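Left out: one protein chain. Kept in place: all the others.
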Amino acid sequence: MNEELDSQLSAMFDDELPPAECELLARRLSRDEYLKARWGRYAIVGAVIRAERGVRLNAPLAGRVNAVLLAEPALAAHTTAPRDRRYARLRWWQPLAGAAVAASVATVSILWLRAQTPGGAALVAHVPAQVNVASTGASGQGDSYVVPRPKPPAALVPSTELANYVVAHSMFSNPVARGNLLSAFMTSETPPGGAEEPQSDVKALAH
Amino acid sequence: MSRPLRTSGRLASLALAWAVTGAATAEEPAPKRSLEYSPTEWLQRMDQALTTRNYDGTFSHWQGGRVEMLRIIHRVQDGTVSERLASLDGSGREFIRTGANLTCYLPDRRTVLVEQHPAEESLVSFPTINDQTASFYDIREVGHTRLNRRDTHIIAVSPKDEYRYGYRLWVDESTAMPLKSQLVDAHGQVIEQIVFASLTLSSRIPDSAFRPEISTEGFRWLHNDAAPHLQPGAAALAWSVTSLPPGFRMTVRSAQVLPGSAGAVDHLVFTDGFASVSVFVERQPAPSGQPLVPESATVGSSSAFSTVVDGHKITAVGEVPPATVRYIAGQLKAQGAAPAGR
Partner (left out) sequence: MSADASDLSLVRRVQRGDKGAFDALVLKYQHKLVKLVMRYVRNPAEAEDIAQEAFIKAYRALPQFRGDSAFYTWLYRIAINTAKNAVVSRDRSPVEYDLDRNNNDESYDMQGRMKDSETPEGLVLTDEIRSTVNAAIDALPEDLRTAIVLRELEGLSYEEIAAAMDCPVGTVRSRIFRAREAIDRRLREVFEGGLGRAEELG
């Protein structure tokens, strides 16, 4: 893009652009998806520098507001200039030019989770199921194994008895082990041997 | 919006602030000189922090190829421990403990388990590392690194045999909280991991933090009978083990009634100073008509094993490899009169 324009954008973002130029740039900004995306990225940089922790940096908040406003009456009559068609399909409300992000989600997810999964070797990605890579090993530690997003446990549920024992034991584990145990219990555990009827007597064994 | 400026001093301190913390933070207390702590002392400091500090954090839990987010809130106030662990996605389960009351909310099963554990009010009921422990684990500091801009000591606890698991712990230098922890098997493969995404240590946490977020309308409530004074070993049978994996010894023997169960259960705890295994023995003999098959289960990376010994169902649970719980369960023996078919 035009460097002078971007430089003006940067100054306007900081409220350091003369008013007359602001007026002109505001008009361009309102209909130029590319400029909007860049403007949005400037905001993100600021949020990171201020360490606005806990705030999602790529929240589709702006997109949602935009969607709601589409249905709102305009505050006054206004003809919107035709959009710059080159970027017409940009999702400007996402900090990184949208289409590219959507298509490369698989790459992005794997990149991120490489940092998170133990040892750095496993590539476990939360991606839509159409991305499939060969898996190696039952423990999920394979080279690139894609799992669908975890869903609430369906058929396999623990026996209440086992749940009791797990909780009772957790009071005697070392604190780190206890954290692991209860966390696993909080998410789900799947005893081999199939479903337990929730209404069954709690003392019954699974089979 | 102008403000008074001191020029170069401000720049210098700003640059320093950025380099050190990379972000706007409150002043942090000067870190203690921590060079002198031994790896074992780091672990002890860590256990202390986890059990005595007030904190509120969210963390990711990775196990079996899945990652879930959870929240932990922990408070010690006037000697009473309160904690709340909640699944932030998926099951929506919550575990809340206030003093002697433990409550497990299982929305996916529309069940609430309520227990009273008067004996567990004490803060320190977990295994403590002792000299013996060093015979079975190699404990050393393997690194000193910055994790999310915090100085951490990486402590590795490596088992010397296949009866137990190992750990790698990223212990925060100033708070001794484990910002990241990995459970590793005897081959060094990571099988479980917890990483904190946010963690706040605060002086005050209100009671409202320990209320569940879910609605329990229509749920089944299972309480343990208020029978806190069961005598351990008062059953007709006393249980013991003939042998244990190296380093393990019994540390606790108690009895309790678990929520939803009709009878008492003897609870034995074995530990090697780091890992522990509980064995639960039902006092009521198993009904003879019902075929009972030994059964293994896992809860995350912990192992459970049920079987029948001398006509009583026993279940062993612990953060050890499956073979270890099977071994210990298999070594259980009843002593004393064992009348048949009671």
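Per-chain numbering from 1; labels A and B assigned in written order.
Just so we're on the same page, a contact is a pair of C-beta atoms (placed from the backbone, for glycine too) under 8 Å apart; a residue touches a chain by one contact, two chains touch by 3 or more.
Being a predicted model, the structure only gives us computed values, none of them experimental.
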Touching residues on chain A - with respect to the absent chain: 1, 6-7, 10-19, 22-23, 25-27, 29-31, 34, 36-62, 64-66, 68-70, 72, 74-78, 80, 87, 89-90, 92-93, 95-105, 108-109, 111-113, 115, 125-128, 149
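Everything below uses one rule, namely that only the chains that are shown with their structure count from here on.
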Parts of chain A lying in touch with chain B, wherever the complex brings them together: 49-51, 53-54, 113, 116-119, 122, 124, 126, 139-141, 145, 147, 150-153, 157-158, 160-169, 171-193, 198, 202-203, 205-207
Chain B - residues contacting chain A, complex: 22-25, 46-47, 50-51, 59-68, 70, 72, 85-87, 89-95, 102, 104, 106, 108-111, 113, 115, 117, 120, 125-127, 167, 169, 178, 181-183, 189-195, 198, 220, 222, 252, 256, 258-262, 267, 269, 271, 274-278, 280, 282, 290, 292-293, 295-302, 304, 306, 313, 315, 317-319
